[in-house]
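Omission of a single protein chain aside, the complex is shown with its protein chains in their original locations.
Moving on to chain A:
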Amino acid sequence: QGLKPIVSTESPALIFGTTTKLASDLPATDSFLGKNKVPDLQKLFQKADGLPVHLKRGVPDKLLYRTTMALTIGGTIYCLVALYMASQPRNQ
């Protein structure tokens, strides 16, 4: 719409103010088991692109969603057929 995004794309202020001591604040352990990617991910997931949270990451989310849908909907149809067949009387 040409409007500025409602949500700021800068790293948002800490929700709980300045008294929070972030785990990443400790310099000595900064590189222990990887660096902090949370601010980048916060920017990504707060992009004003109108996508719902379960599809926010794009292609990998869509693939997983479609796979789950195929399995559950396909499975439900298979289930109804199997239950229908199981409910048929067996001839002696």
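Observations on the structure shown:
We take it that contacts are C-beta pairs under 8 Å (C-beta built on N, C-alpha and C of every residue); 3 or more make two chains touch, one makes a residue touch a chain; residues count from 1.
One rule holds for everything that comes next: contacts and distances are computed from a predicted model.
For the omitted chain of this complex, the UniProt record lists the protein as "Cytochrome c oxidase subunit 3", which is one of "Proteasome subunit beta", "Cytochrome c oxidase subunit 3", "Major facilitator superfamily (MFS) profile domain-containing protein" or "Aminotransferase class I/classII large domain-containing protein". Seen from chain A, the chain kept out of the figure touches residues 6, 12, 14-16, 19-26, 29, 32-34, 36-38, 41-42, 44-46, 52-54, 56, 64-65, 67-69, 71-73, 75-76, 78-79, 82-83, 86.
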